[in-house]
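Complex shown without one protein chain; remaining protein chains in place.
Up next is subunit A:
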Amino acid sequence: METVIIILAGVLVTVATYLILSKGILRVILGTAILSHAAHLLLMTMGGLKRGGVPVIGEGNGTYTDALPQALILTSIVISFAVTAFLLVLAYRTYQETQVARGLKDE
(Lines give C-alpha, C1' and ligand atoms only; values in the text may rest on other atoms or scores of the structure.)
Protein backbone atom coordinates (compact mmCIF):
# COMPACT_ATOMS: atom_id res chain seq x y z
CA MET A 1 0.00 0.00 0.00
CA GLU A 2 2.84 2.36 0.92
CA THR A 3 4.44 1.87 -2.50
CA VAL A 4 1.27 2.91 -4.31
CA ILE A 5 0.87 6.06 -2.24
CA ILE A 6 4.55 6.95 -2.68
CA ILE A 7 4.18 6.62 -6.44
CA LEU A 8 1.08 8.81 -6.29
CA ALA A 9 3.00 11.42 -4.28
CA GLY A 10 5.80 11.23 -6.84
CA VAL A 11 3.32 11.88 -9.67
CA LEU A 12 1.93 14.85 -7.78
CA VAL A 13 5.42 16.26 -7.28
CA THR A 14 6.16 15.82 -10.99
CA VAL A 15 2.99 17.67 -11.97
CA ALA A 16 3.68 20.40 -9.42
CA THR A 17 7.27 20.90 -10.58
CA TYR A 18 6.06 21.21 -14.16
CA LEU A 19 3.42 23.76 -13.16
CA ILE A 20 5.80 25.82 -11.02
CA LEU A 21 8.29 26.07 -13.88
CA SER A 22 5.62 27.44 -16.24
CA LYS A 23 5.02 31.11 -16.92
CA GLY A 24 1.52 31.87 -15.69
CA ILE A 25 1.29 32.98 -12.08
CA LEU A 26 -1.92 31.03 -11.50
CA ARG A 27 -0.26 27.86 -12.73
CA VAL A 28 2.57 28.44 -10.29
CA ILE A 29 0.11 28.84 -7.43
CA LEU A 30 -1.74 25.68 -8.46
CA GLY A 31 1.64 23.99 -8.51
CA THR A 32 2.38 25.00 -4.93
CA ALA A 33 -1.05 23.71 -3.85
CA ILE A 34 -0.41 20.34 -5.47
CA LEU A 35 3.05 20.30 -3.93
CA SER A 36 1.59 20.60 -0.46
CA HIS A 37 -0.85 17.76 -1.22
CA ALA A 38 2.12 15.58 -2.09
CA ALA A 39 3.88 16.53 1.15
CA HIS A 40 0.83 15.68 3.22
CA LEU A 41 0.38 12.32 1.52
CA LEU A 42 4.04 11.62 2.12
CA LEU A 43 3.82 12.53 5.80
CA MET A 44 0.88 10.18 6.21
CA THR A 45 2.68 7.36 4.44
CA MET A 46 5.91 7.80 6.37
CA GLY A 47 4.00 7.22 9.59
CA GLY A 48 3.14 3.79 8.22
CA LEU A 49 -0.17 2.70 6.72
CA LYS A 50 -0.75 -0.22 9.08
CA ARG A 51 -4.33 -1.22 9.65
CA GLY A 52 -5.70 -0.12 12.98
CA GLY A 53 -8.60 1.68 14.55
CA VAL A 54 -9.10 5.42 14.13
CA PRO A 55 -7.03 7.11 16.83
CA VAL A 56 -9.98 7.79 19.13
CA ILE A 57 -9.87 6.02 22.46
CA GLY A 58 -12.66 3.48 22.69
CA GLU A 59 -13.03 3.08 18.94
CA GLY A 60 -10.42 0.48 18.00
CA ASN A 61 -9.87 -2.83 19.67
CA GLY A 62 -6.41 -2.32 21.09
CA THR A 63 -4.50 -1.16 18.00
CA TYR A 64 -4.66 2.33 16.58
CA THR A 65 -3.07 4.04 13.61
CA ASP A 66 -0.28 6.49 14.39
CA ALA A 67 -1.85 9.76 15.52
CA LEU A 68 1.24 11.95 15.32
CA PRO A 69 1.48 12.28 11.49
CA GLN A 70 -2.20 13.20 11.43
CA ALA A 71 -1.57 16.07 13.82
CA LEU A 72 1.42 17.18 11.75
CA ILE A 73 -0.64 17.08 8.56
CA LEU A 74 -3.48 19.00 10.17
CA THR A 75 -1.06 21.75 11.20
CA SER A 76 0.61 21.82 7.85
CA ILE A 77 -2.70 21.95 5.93
CA VAL A 78 -3.72 25.07 7.82
CA ILE A 79 -0.37 26.71 7.19
CA SER A 80 -0.32 25.93 3.49
CA PHE A 81 -3.94 27.09 3.25
CA ALA A 82 -2.97 30.45 4.72
CA VAL A 83 0.03 30.79 2.44
CA THR A 84 -2.01 29.85 -0.65
CA ALA A 85 -4.70 32.37 0.24
CA PHE A 86 -2.07 35.06 0.67
CA LEU A 87 -0.36 34.09 -2.58
CA LEU A 88 -3.64 34.22 -4.52
CA VAL A 89 -4.45 37.71 -3.25
CA LEU A 90 -0.88 38.77 -3.94
CA ALA A 91 -1.16 37.52 -7.52
CA TYR A 92 -4.48 39.32 -7.92
CA ARG A 93 -3.04 42.63 -6.63
CA THR A 94 0.03 42.22 -8.82
CA TYR A 95 -2.22 41.68 -11.81
CA GLN A 96 -4.16 44.84 -10.93
CA GLU A 97 -0.96 46.87 -10.66
CA THR A 98 0.97 45.55 -13.62
CA GLN A 99 -1.66 44.02 -15.89
CA VAL A 100 0.71 41.12 -16.39
CA ALA A 101 -0.31 37.60 -15.47
CA ARG A 102 2.39 35.70 -17.30
CA GLY A 103 6.15 35.94 -17.04
CA LEU A 104 6.89 38.80 -14.65
CA LYS A 105 10.18 40.31 -15.72
CA ASP A 106 12.54 42.80 -14.20
CA GLU A 107 12.61 46.11 -15.99
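In this section, contacts are C-beta pairs under 8 Å (C-beta built on N, C-alpha and C of every residue); 3 or more make two chains touch, one makes a residue touch a chain; residues count from 1.
As a working rule, contacts and distances are computed from a predicted model.
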| item | value |
| --- | --- |
| Omitted chain (choose from "Electron transfer flavoprotein subunit alpha", "Sulfur dehydrogenase subunit SoxC", "Glutamate synthase (NADPH), homotetrameric" or "Na+/H+ antiporter subunit D") - UniProt protein name | "Na+/H+ antiporter subunit D" |
| Hidden partner chain, residues of subunit A it touches | 20, 25, 28, 32, 35-36, 39, 42-43, 45-48, 68-69, 72, 75-76, 79-80, 82-83, 86-87, 90-91, 93-94, 97-98, 104, 106 |
